[in-house]
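In this view, the complex is presented without one of its protein chains, the others remaining in place.
Let's look at chain A:
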Amino acid sequence: MVIMEQQTIIKVQNLHKQYKQMIRHEGKWGGLQDLVNRKHKLMTAVDNVSFEVESGEAVAFIGPNGAGKSTVIKMLVGVLAPTSGLVEVEGRIPHGNRLENAKRIGVVFGQRTQLFWDIPLSESLHLARHMYKIPQQQFKENMLKYSEVLGLHEYMNVAVRQLSLGQRMRAELCAALLHNPRIVFLDEPTIGLDVVVKEKFRSLIRDINEKYHTTILLTTHDMVDIEQLCSRVIVIDHGNILFDGKLDQLKRDFGSEEKMTLEMDSKLDDFREIYELGVKSVEQEDRTLQIVYDNRRVSSSAIISNILSSYTVKDLIVQQIEIEEIIKNLYKNRLT
């Protein structure tokens, strides 16, 4: 199948996933009660989700822990079967055509390893060559390129179980990309990584998205991941899609709040002037000043210049809103 640009590559319609969860009895005799009288609760992990992704897009799934992001990803890669609804990846149903689907996608689960635990990294990557039937030439080129960018040479001969998290995650990304997948699924790939490794990850992912138009689907809690990689954001919570659109729009509509923290030389006597600018709240503790404001109503520079006109500022930080805050705002917005 030839994939042309701007073609729908992922199609999800009215997707549901439910599973049974055992409820344990509490207390001393709880274990015995569980034996005789077992209670189950039907959990809904994904509740009527629909979306489409075009080939070459980079989409971020965001939402709090347990929102259903990973479950959606696991259904897209063919690990889990949907309870009802449709999932199609390149026109195939992943769960029914697991092997065919797996050949054409790359997956990184941030908290698991797909490398072989007891053998050196180089051999583990070599297995990937046979697993995905990668042509020798392509394997060589990709190995050279990715091990260079990700800095894998130093520990190619070390058993995977002896690698540090950062080293292993870099290797995981390499393993997921060697076969030039059409779609790359990244489930919290940057979790627990330091800034340098995160940067390497992002630049490589951006690179394959821009150069090869590889479709990217990413779940993350890191706002920087999204800003640097994805133009489109799908917000999911309690198995529902709350928002699906451009990142700019999401931030404009629900994430325009910013927090400014200032280290002052002296205490402020009154905040009247600052409030007149239209900020939401001002708090002062000792010589630290915290101002929360909506950047659509007042710019950070207006606030700073106002303060600087009468006081000396030692240090200043402007923080953007956290994902969790955006989701809270989305909820408030839905309820009103």
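Assume a contact is a pair of C-beta atoms (placed from the backbone, for glycine too) under 8 Å apart; a residue touches a chain by one contact, two chains touch by 3 or more; residues count from 1.
Operating definition for what follows: contacts and distances are computed from a predicted model.
Chemist: So one subunit is absent here. Using its UniProt record, which name fits best from "NADH-quinone oxidoreductase subunit M", "Fe-S cluster assembly ATPase SufC", "Imelysin-like domain-containing protein" or "ABC-2 family transporter protein"?
Modeler: The chain we cannot see is recorded in UniProt as "ABC-2 family transporter protein".
Chemist: Identify the residue among A:F116, A:F271, A:Y311 or A:Y331 that touches the chain left out of the display.
Modeler: Per the contact definition at the top, the residue touching the missing chain is A:F116.
Chemist: Pick out which of A:K11, A:K103, A:R168 or A:K259 touches the chain that's been left out of the picture.
Modeler: A:K103
Chemist: So which bits of chain A touch the chain we can't see?
Modeler: 19, 66, 70, 74, 77-81, 95, 98-100, 102-103, 105, 107, 109, 111-114, 116-119, 123, 126-127, 130-132, 159
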